[in-house]
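A single protein chain has been omitted; all remaining protein chains appear in their positions.
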Amino acid sequence: MSGPTDPQANNATGAASETGTGVDHAHVRPLLEDDGSRDGPAILTWMVGLLLVPAGVLLALGLRGAADSRDPRIPDLIAEHLPETGVSNPVTGVLLNFRGYDTLLEVAVLVAAMVAVWSLDRGQRVFGLPAGRARDEPVLAAVLRLAVPTAFLTAVYLTWLGSSEPAGAFQAGALLAGAGVLLTVARVMRPPTAAALPVRIIAAGGVAGFVVVGIAVLPFTGAFLAYPEGWAYPLILGLEAALAVAVAVILVELFVDVPSIPAPDSTLDTVDPTGDPLGRALAPDATPPDPGAP
Amino acid sequence: MTPLDLYAWAGVAVFLLALHAVVTRAHLIWKVLGINLMGTGVFLILLAAPARRDPLVADPLPQGMVLTGIVVAVAATALALGMALRVMSRTGSPFLTVDPESADPDPDAPEPPS
Partner (left out) sequence: MTEPLTVGFVLDGLVALLLVGLVFRLLRTRHLFEAIMLYVAYGLTLALAWVRLGAPDIALAEAALGAGVTGALFLNAWHRMAVRAGADERLPMESDP
């Protein structure tokens, strides 16, 4: 395994011999190691700490009052009306029925964050990472073979379980995203950035599903997102499934679309030379076209 | 002093420590860490502070709100990290105020105002 022709051994020794050569560590050191020289004078640090003492006292006083200010009837109300939500897990009932608006806007925030992170690189990149081969590392391959199918199965189970036990779409989506990130960093999967249409459709699917369901129930119940009797359980389950997939895709995109830091003398080699598939790509230094120009 | 109080106090301490770091540390990544940790301190207070009939079963309403908060905090952290990395790619420095002596000779750097 560790013969002289082993490519991994060569890699390792090559990397080891490169370490400490040619890199200006003093120059880039603060990126990874903050020596505190830019933090301002120590007296300022202590003064801010001193200022936070009265803030802490105020918070403590507020905490004492908080116990009395909460309406004690709310848990009873939730427990009383839980059968109407179609689910038996009170947290899922709160998230997808009582406070459905909250969850709708929460997913909208996720979509907005995905688009915002993607746009930080001026939307130039089509793929977050260059094409790579799956690393031929036996341990990594074995972990992937075990972990990824397990994560997928567990995510489906968590989505379904969310109606009755502590679980739900967001936990399942996070688990799916974990599997996706694992596949991405192992170079098995090469996820496109948020520029790709399928990514956008799936990511928007969570919000769209909520809005469609919310409007579809209007003629029956007369209120946005008020599920008709008997339909709450299937509707919530369907929404949870769409949410889990959307959350997973968005979280992977948040990981993939984060801008990289090019070296001063290099260009981003992940810029697609043919431009944005949507035809709206900007050359790295081009100014945006004036929409009002003839 | 009940177990709930313990976690509420821990939440206050986490919030204040993180706020201190956000104000005093210049490194952008630590600022992002600090803002994220301030959020978790608020979550601890939100869930541990209210009166409960049964201390073993939490209120579903604040639970739902904290769950929403955790998901939004992830999105906000990702956006803040992306912006911090963008600053580093433009200036080569993890600080907002660039020290002219150690600044990168970045050809992509914004032109000085004329």
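Letters A and B mark the chains in the order given here, with residues in each chain numbered from 1 onward.
One rule holds in what follows: a contact is a pair of C-beta atoms (placed from the backbone, for glycine too) under 8 Å apart; a residue touches a chain by one contact, two chains touch by 3 or more.
The structure presented is a predicted model; accordingly, all values stated were derived computationally and were not measured.
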Interface residues of chain B (partner: the chain not displayed)
1-4, 6-7, 9-10, 13-14, 17-18, 20-21, 25, 27, 29-30, 33-34, 36-37, 40, 43-44, 47-48, 55-58, 63, 66-67, 70-71, 73-74, 77-78, 81, 84-85, 88-89, 92, 94
Provide the residue numbers of chain A that touch the chain removed from this figure.
11, 15, 18-19, 22-25, 28-29, 31-36, 89, 91, 129-130, 132, 158, 166-168, 170-171, 174-175, 177-178, 181, 251, 254-255, 258, 260-263, 266, 268-270
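By our rule, only the chains that are shown with their structure count from here on.
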So, what's the distance in Å between the C-alpha centres of chain B and chain A?
16
Could you pull out which chain A residues touch chain B in their complex?
27-28, 30-31, 34, 38-40, 44-45, 48-49, 52, 55-56, 59-60, 63, 66-68, 70, 72, 74-75, 78, 90-91, 93-95, 98-99, 102-103, 106, 109-110, 113-114, 116-117, 120-121, 168, 170, 247, 250-251, 254-255, 257-262, 264-265, 284
Parts of chain B lying in touch with chain A, wherever the complex brings them together
8-9, 12-13, 15-16, 19-20, 23-27, 30, 45, 49-53, 59-61, 63-65, 67-68, 70-72, 74-76, 78-79, 81-83, 85-86, 88-89, 92-95, 97, 99, 102, 104-108
